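A single protein chain has been removed from this complex, and every other one stays in its place.
Think of it as A, B and C in the order they're written, each chain with its own count starting at 1.
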Amino acid sequence: MKYSTDYSPIEMMIIAGAREIENGQILIVGTQWPIITTLFAKKTHAPDITICYEGGVVLESIPDRIPLFTGDPCIASNSVLLNDSLDTLGMILHAGYPDIAFLPGANVDRYGNINTTCFGDYSRPKFRLGGSGGACDFGSLAKRVITMLEHERQRFPERVDFITTPGYLDGSDSREKAGLRPGTGPGAVITTLGIFRFRKDTREMYVDTYYPEGSIEEVKKGFQWDIKVSEDVKVADPPTEEEIRILRDEIDPFGMYLKNNKAKTISTL
Amino acid sequence: MKYSTDYSPIEMMIIAGAREIENGQILIVGTQWPIITTLFAKKTHAPDITICYEGGVVLESIPDRIPLFTGDPCIASNSVLLNDSLDTLGMILHAGYPDIAFLPGANVDRYGNINTTCFGDYSRPKFRLGGSGGACDFGSLAKRVITMLEHERQRFPERVDFITTPGYLDGSDSREKAGLRPGTGPGAVITTLGIFRFRKDTREMYVDTYYPEGSIEEVKKGFQWDIKVSEDVKVADPPTEEEIRILRDEIDPFGMYLKNNKAKTISTL
Amino acid sequence: MKSKIMTMDKAIKEFVRDGDVVYLGGFIQHEPYAAIHEIIRQRKKGLTVSSCAGMIALDQLIGAGCLDRVITTYTWNPLPKPAHALRRCMEKGIPHEIQMEEYSILSLTLSYFAGALDLPFVATKTLMGSDLAKNPSFLGENKLKIIESPFNGEKVCLVPPLKHDIGIMQVQRADNFGNAQAWGVMGDSKYGINSCSRVIICAEEIVDTEVIKRDPGRTIIPGFKVSAVVEEPWGSHPSYVTGCYDMDWRYFSFYDKATETLDGFENYLKEWVYGVKDRSEYIKKIGKKNLDALKPKPWSGNPVDYGYCAQYQEDYVS
Partner (left out) sequence: MKSKIMTMDKAIKEFVRDGDVVYLGGFIQHEPYAAIHEIIRQRKKGLTVSSCAGMIALDQLIGAGCLDRVITTYTWNPLPKPAHALRRCMEKGIPHEIQMEEYSILSLTLSYFAGALDLPFVATKTLMGSDLAKNPSFLGENKLKIIESPFNGEKVCLVPPLKHDIGIMQVQRADNFGNAQAWGVMGDSKYGINSCSRVIICAEEIVDTEVIKRDPGRTIIPGFKVSAVVEEPWGSHPSYVTGCYDMDWRYFSFYDKATETLDGFENYLKEWVYGVKDRSEYIKKIGKKNLDALKPKPWSGNPVDYGYCAQYQEDYVS
């Protein structure tokens, strides 16, 4: 096993995300980075994970063309269950089966709330984004939500303009008070700079891990508030050469995610 | 067109039931007499009726073997929609589509309440019957419920021991007060003696029509209360020879309903 | 992934526990008679059995004394005749008193639906006014609630999510991992079987996962929810499985006569349940000639296509 010395921050993010997954887990997976991350995990250390998508898809194998989003035609002929949203968002997610929900996000705030609706005022936004899709359901219902996005400072406001997907709302027990189930909520935010988790008491995001190329200072600059750093903050292992080879050659041979950037998420104006 | 002079009370009941149906109507149909009645109507004057069964079946054609009950295997390969109970009891019946709901019944009372649960006390019955199945749903939800049963006096108590399927409950507006939708409820009871309908004000059952072989006196003796008779009480036309031929030879060639009596409903001890 | 294939004997031993809340799948067809007989043979006790619309499954389990509580909408010998063991139990407390919670098919299916999704409840306009609504049994206050709708003030009936410890159902085909496919009259089965913590799938045929993947729209429950898969052809006899075998009317007629008396019922169990080791012995006892008479004439359609392009269009990639 040799560590790679030639990898991008996006590749590091994907591999860090995949490391959160244990073999055999049930995942409900959103569009963009979560797709390639979970397929990479399935291809490597977690072949027996089950991947569920919001439109009614349960995948146990890797499609021969990588899906660009969770409604991509290529998933139809590779799934073991293919029906409607009540099959996955209902009888799997609302029923509490997923170990992890993977989401992309435009903005994430101090308490893990996600905004994919708009920047500025909701009734007359400065920039209108797509909206929730199933994201609000993932965030409302899943035991452990992992959000993946490119780390740019403007993506990490202290408070998002619009809570599309509830995280811990105002921290502490405000999530449970709003009616969401105990034992659900954000587990980690994984970016191109590091891995961020949430304190059990205040439910505030903190720096858990940063990547070998980076530094705590650089990471802290990536947030619009003064993010706390774990006392035993960790440095992630870099990807191995084999991991990078599999990711590039086997998972994304057309370069849809890694080269052509078809999956880049909107950040701000 | 020649009237038949050789027909049984059961055959008269079936033909009287079929006459309630107009071509093009949507029917939700219970087991036993309703099955043969609606298939006969489809074979004769109402070829474009749609027949729905509680397990998830929508039929537009007549199976080549007559179903003995609504879960009979022969309906699977003749339906145009075949799925589950939410497709028919839900998206058809609860959604308000059926013009008529046809039901069998063990007992029917003065306000059209039906009992198919038990005779005697519910907690320790003298005779335990099958229970509701979908009957309570038909009676709760359908615009016009038609109940078909053999006319024996013990089947027509003033008040049933157990309301499996709500009719007009205690009469007047008690049905609506219980929460059931206005514009729903019993439309007719059709037996081997006649056709009985319900007053618009009191919602009490009355004698609307009797059969050519019978008399008003005989009909009145078939009830445990003093049933009122319509001022313009009618006498039904007998079946035609052609109707009887179609019923016996084309609809029930194996005699399952008309000869072998496999469909006879339980009445009392 | 590890195969979940096992014998019926082992599946029932391992996954059905005394006192469990058991869902029996199948809406007339798909009823798991092979599993039910094994439950009786293993003399399971104190079960609560939930079954929306079956034939004589509940009758046999009640008569054999396996049950304390039932959730259902009806129990009937399909001829239609009353179910004798049910009658003896409800009318005379033989072999022991049981409690029966009764719904209508739609309200119970909605309760299973709520259970499968773990919804807090579902509101409906059925059931109100009936004595089913007024006579709760062991579910008591939680059988249903009649409230005024917060939207428009009308009276509505709320049914709770019904969930089960273990669900058992016969299907047309499944793979080793429990991805199960079924078709025909489905009734409540998809929602019921998805409302269970543990699931035993009994399949007419075990197929390769590739067969499942060639028509994934048929799958009613994903394998990850399934604990055990039992290959059990003819597992729903005397009821039917669409496309596999027709209903055995003669057997129901025989059962009706055989079980009319308590002695008759005991003898039935001795001969047809305790007296056979497993389903294959039961089937041998039915006999080839009788089984052949139940084989359906084929009725199948065009397969449907799930294809897609294997590559992206070139100038989108570049």
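Assume a residue touches a chain if its C-beta (ideal position, glycine included) is under 8 Å from a C-beta of that chain, and two chains touch if they have at least 3 such contacts.
Note that the structure is predicted; figures quoted are calculated from it, not measured.
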Seminar exercise, completed: Not-displayed chain touches, in the whole complex, chains A, B, C
Problem set entry | Candidates A:Cys136, A:Ala188, A:Met205 or A:Ile244 - the one touching the absent chain | A:Cys136
Seminar exercise, completed: Where A:Gly90, A:Gly105 or A:Gly187 are the choices, the one touching the absent chain is A:Gly90
Exercise. Who touches the missing chain here, B:Gly17, B:Pro34, B:Gly55 or B:Pro73?
Worked result: B:Pro73
Exercise. Of A:Thr44, A:Ser77 or A:Thr209, which residue touches the hidden chain?
Worked result: A:Ser77
Exercise. At which residues does chain C meet the chain that is not included here?
Worked result: 118-125, 142, 145, 147, 149-152, 154, 156, 158, 160, 172, 181, 183-184, 211, 214-215, 217-218, 240, 242-244, 246, 248-250, 253, 293-310, 312-313, 315-316
Exercise. If the missing chain were put back, which residues of chain B would it touch?
Worked result: 26, 48, 50, 58, 60-61, 64-65, 73-74, 76-83, 86, 90-92, 94-97, 254-256, 260
Problem set entry | Interface with the undisplayed chain - residues on chain A | 31-32, 53-57, 68-69, 71-73, 75-77, 82-86, 89-90, 93-94, 116-118, 122, 124-137, 139-141, 162-166, 169, 175, 178-181, 262-263, 265-266
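Here, only the chains that are shown with their structure count from here on.
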For this session: Treating touching as the only link between chains, describe the layout with one word: line, ring, star, complete or other.
Result: line
Problem set entry | Label of the chain whose CA centroid is most distant from the centroid of chain C | A
Problem set entry | Pair exhibiting more inter-chain C-beta contacts, B-C or A-C | B-C
Exercise. Which integer distance in Å separates the CA centroid of chain A from that of chain B?
Worked result: 57
Problem set entry | Cα-centroid distance, chain B relative to chain C, in whole angstrom | 28
Exercise. Approximately how many whole Å separate the CA-defined centres of chain A and chain C?
Worked result: 39
For this session: Identify all positions of chain C at which a residue touches two or more other chains, and write them in rising order.
Result: none
Exercise. What residues in chain A touch two or more of the other chains?
Worked result: none
